[in-house]
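Here it is, the structure, as structure tokens.
Excluded from the complex is one protein chain; the other protein chains are retained at their positions.
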């Protein structure tokens, strides 16, 4: 199962990339799983585990850690929003 | 003691006058007294006694029935306001 | 920035009023506005025109007093009230309230407060011309309760 992952704002800057395509291993089915998978790379990627207020979206809608993923989904991780 | 009395909106139309100068008899010292004095003329003037929601101002500030008057005061009677 | 109120026959330009109020101030983060318009229907009758009467002198004093009460309650940086009088037609603007502040909570609250008090304390009266003739608009009880909740 492949998904697209996007990073925004301070997280994008810290990771040095706006996003990537990710092949999910078997058993990696929720947003929380993907977050742990990426953070496990170590280094700056650990920010995904460390950020207390990390927000996430699936297919451009706000999602919860327990939300499940499907092939081709667009996942985004970002800090709390500060518009307006 | 002389005061100026003004009428506005539906009350002005009903009375057929925008106002008058009034010489107050001894003992007529409050807004309630003036209201009763004018209503006692009978006819359309009784509207001042009949109007449940009559509002009043002394010297262009909202006033209560018990507010007392001084020589030269400007008193106004009017229906509830409907601007905005 | 200033706090001011104006009663006038002429129409007003909302964008221009905001720009004039803000001037060169750089610390304003929030601007709340309210504008009231003449509706073509009221209580089921078509409205052709409306005449707004007021109490010259008291009107300006009442509006200034309402703005002062808002300033005493909330941290706001500037406010502007414009209220039209004379004959107006459906879709015409009647009233404008602008409040500027650092943050939105204060600006919203003060703007709504000023409108609620204007509706119950400022000496304006509306007369509507309908196909059935002319009639003075009755005060709405909901306006009294709107003003009461700020006590």
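Which chain is which? They are A, B and C, in the order written, and residues in each are numbered from 1.
By our rule, a residue touches a chain if its C-beta (ideal position, glycine included) is under 8 Å from a C-beta of that chain, and two chains touch if they have at least 3 such contacts.
In this text the structure is predicted, and so the values were computed from the model without any measurement.
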Touching partners, among the displayed chains, of the absent chain: A, C
Omitted-chain contact residue, chosen from C:20, C:35 or C:130: C:35
Interface with the unshown chain - residue positions in chain C: 13-16, 18, 22, 24-41, 90-91, 102, 104-105, 107-108, 111-112, 115, 142, 146
Chain not shown, touching residues in chain A: 6, 8-10, 13, 53, 57, 60-62, 76, 78-84
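The rule is short, and it goes like this: only the chains that are shown with their structure count from here on.
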Farthest-lying chain, centroid of Cα atoms versus that of chain C: A
Euclidean distance of C-alpha centroids - chain B vs chain C, Å: 26
Chain centre separation in whole Å, for chain B relative to chain A (CA means): 72
Chain A: positions in contact with at least two other chains: none
Chain C residues counted as touching two or more neighbouring chains: none
